[in-house]
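Below is one structure, written out as structure tokens, with a few remarks after it.
All protein chains of the complex are present and in place, except for one that has been dropped.
Labels run A, B and C following the written order; every chain starts at residue 1.
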Amino acid sequence: MNFASAAIEILSALTTAANLFVIAAGLSLVFGALRIINLAHGSFYMIGALLMASLFALGRPGVLFWPALLLAPLLTAGFGAVLERLLFRRIYRAEHLVQLLLSYALSLILADLALRLWGADSRTVPPPAALAGRLSVGGAGFPLYDLFVIALALAVGLGLWALLHRTRFGWEIRAAVEDPEGLSLCGRNVPALFTAVFALGAFLAALGGAAVAPLQAIGPGMDSSILVSAFIVTVIGGLGSIAGAALGAAVIGFVQAMGTLWLPTWAPAFIFLAMILVLVIRPSGLMGAPARAWSEEE
Amino acid sequence: METLLDVAGLVKRFGGFAAVDGVSFEVAEGSIHAVIGPNGAGKSTLFRLLTGFHAPTAGTIRLAGRDIAGLAPHRIARLGLAQSFQITTVFPKLSVREQVAFALIAQSPTPWRMLGGLVRVLGGQGVMAEVETLLAEVGLAEVAERRAEALSHGDQRALDVALALATRPRLLLLDEPTAGMSPFETERMVAMIQRLAGARRLTVLFSEHDMDVVFSISERITVIHRGRVIAEGDAASVQADPEVAEVYLGSAA
Amino acid sequence: MATRARLGVGFALLLLIAAPWVLPTAWLLVLENALVLALFAAATNLLVGWTGLVSFGQAAFYGIGAYTVALAWLHGIAPFWLAFPAAPLIAGLVALLTGAIALRARKLYFALLTLAFSELFYVLAEQLYDITNGANGIFGAMVPDLLVSPRPGFYFTLAVVTAALALLHRICHSPFGLALQAIRERRVRAEALGLAVAHHELAAFTLSGAFCGLAGALYVVHDQTAYPELLDWVKSGEPVIVAVIGGISSFAGPLWGALFYQIAHDALVVLTRDWQLVLGALLLLVVLFRPGGIVSLFPGREEG
Partner (left out) sequence: MLEVAAIDVYYGTSHILQGVSLAVRAGEVIVLLGRNGAGKTTTFRAVMGLTPARRGDIRFENKAITHLPPHAIVRAGLGLAPSGRRLFGNLTVAENLALAELPGGPWTRGRVLALFPKLAEIAPRRAAFLSGGEQQMLKIARALLAQPRLLLLDEPTEGLAPVVVRELGGWLRGMREEGLSILMAEQNARFALALADRGYVMEKGRILREGTTSELLTASELATHLALGPRQRPAENA
């Protein structure tokens, strides 16, 4: 393997990792604030991608790419908000088996509904003309769209950091991670905040799905394949930590790139081995979420 | 009387904060001994150190001469120190009889020996009879078939004590045994403690906020405040201690 | 067991023994599938329902049981009658080793670790092409002819499942089973009472893995094939869902769940393509409104 193709392989792995970060950040955010495990997170990713494909197809080829990239996640976020009000709200205090099963049940239902609405055929969305080319560096042609996905993930990461540390909404989320009751004593409507956080999580999953549309075929089955990867990233980083999600995505990206270069067939196994290794050494991930203050009181 | 529990120079720090800051006291075999102190004095931490749920930063805890500081909770339990908890911690979905039986068989060392039938492994009827004796002793024979979650608060606390007794302890640790109880339930619990200490020759170490209970049954009282022992003695001497009064009534602002 | 329960079990066994002479072959196969699933679910429930350990990786042991029989045949290592009893032993051994690692984590992290192990074995089965035929799977005459014909095959499965369930029932209702329930209810208190909790959890994990392996070996008897998806986490979800739908707090729950699930699945797959939708909706309803599962619908039958 020469340098050029190795560089492209690495970029491709980085692109996957960047996109995984966007999705895992949503999963982690929802876990941190709501203490809920959402196995339907992959469904939001799939719905985002499918909506992207449908919205894109509404206009003349290429015209609606950017509006669809924004609108698909927004619509999914709205849908997520509805699900939070109807279902997830009931199980915040339930044991994790109930949370796992309820969200798994939901993912089954959504997978079937998606199959009904969009059919079994896979769809494609071409990248916009401006990003269709390659950037030539040292004999290697990097697909511009891959670079865009990486830039988008960086923007999402910075945006989330700014949101969490520089806005009142972000302070509320961070406060809710520690002590939702205390937040309600500050006169903040915590249930409404939780709906918003859940919607934001769905938004990030769907954004990941919409952004990945030009890179792969869109169709049924996307949900379960991404879910395991997103969970690995989140768990390696530590559930509930956005920075952890970034770190987890970086670890997975690195492992995947190295695996692809040297032992392509074993790359998937390395990811699981990495997760097992991290959890054995640090049973709550690299940057596990802080426990809620009041649950530790004697 | 022999010393059963000997605590010397016990310290537990969390970060920079010393919750228990050099506590020493002795509990005589067969006595009823109270540890009291205002909220946040360090009683809960002290109890967690004794039962092995925290490892001490420094100091020794000797149970019948053997240092148990830092041992795992189940090891300490096997050495004869049992506790009932401040927040009732019975097993909600098991029946009263089942969980007392469980507490008895939990003393058996390996999982593999427990795979057989209940009665056979327990060595015939003897152990089931012990379950019934224990239930009668704490006054729960009539509700033996009920799930613990369906019991009254007082009965749950009694069950909690029965579970601790099932480990055949030498020292029984009771963390606020009458907390949240009605006056009637409180009297039942007090009577039970006295009966156990009398009939079973059990040593009882307990923490308690209800001073009536403390002064009516304790032979010796250790007062702690801010992680340190500030007074020790019998009821009369502790009541007369000005520092204790200060700690409990507070000082005017 | 209460007299009524004994009578119920005896009656059910009589029905099952009569089944090959009454049911058409297609339905006999459905029933056979249900028996294997019942064992898989009951074995998983030893962890989920009894010990309170939610594992999303029991398919690993199911698959290992299946692959033991299939690989022994493919490479001529051992005859079926040796490979079959070896399957639960090997699955149990792997469970012992992976459990020792997975049980270091708690609750959700434990669930995800079991899932990771399951996926790891899945990848191994898929990538070790020279040994396992990879994604193509293994198929062929790996089972003695006798067991392939419907009636003897059914009776063999029935006999193995009955014996295994009897053993599992015994375990669940032994002092060991009581200890597992105590761990589920309040782990810390069980430890304070002197129970070696970690050893008990590992023992439960190992036993569960062995019984899952046995179920996997029976799957091979039934379908004469082994393929990587048998080890996938989606497969791991199946016994958990079956147990929950049936009712995890009783021994009989997963058995009823398996019967219900298999019949509903095989009937609905013919009628509609929305099996997943129905299953998801059903699971949702059970989790939200009937946490006791199917068995909680029967009057006066809380414990099995």
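The rule we apply is simple: a contact is a pair of C-beta atoms (placed from the backbone, for glycine too) under 8 Å apart; a residue touches a chain by one contact, two chains touch by 3 or more.
Predicted model only: the values in this text are computed from it and were never measured.
The absent chain, not drawn in this view, touches the displayed chains A, B throughout the complex.
Among the residues A:I37, A:V190, A:L239 or A:I252, only A:V190 touches the chain that is left out of the figure. Mapped onto chain B, the interface with the missing chain covers residues 38-40, 149, 153, 176, 179-183, 187, 190-191, 194-195, 209-212, 215-216, 235, 238-239, 244-245, 248-253. By the touch definition given at the top, chain A reaches the unshown chain through residues 168, 171-172, 174-175, 177-179, 181-191, 290, 293-294, 297.
The working rule: only the chains that are shown with their structure count from here on.
Centroid distances from chain B, each centroid being the mean of CA atoms, peak for A. Look at where the CA atoms of chain B average out and do the same for chain C: the two points lie 42 Å apart.
The centroid of the Cα atoms in chain A and the matching centroid in chain C are 32 Å apart. We define each chain's centre as the mean of its Cα atoms; on that basis chain A and chain B are separated by 49 Å.
Not a single residue in chain C touches at least two other chains. Those residues of chain C that touch chain A in the complex are listed here as 48, 54, 56, 101, 104-109, 111-113, 115-117, 119-120, 123-124, 127, 233-234, 237, 240-241, 244, 273-277, 279-284, 287-288, 291. Across the complex, chain B meets chain C through its residues 51, 53, 72-74, 77-78, 82-83, 85, 89-94, 98-99, 101-103, 105-112, 114-118, 121-122, 163-164, 166-167. Contacts from chain C toward chain B in the complex involve residues 170-171, 173-176, 178-179, 181-182, 185-186, 188-197, 199-200, 203, 249.
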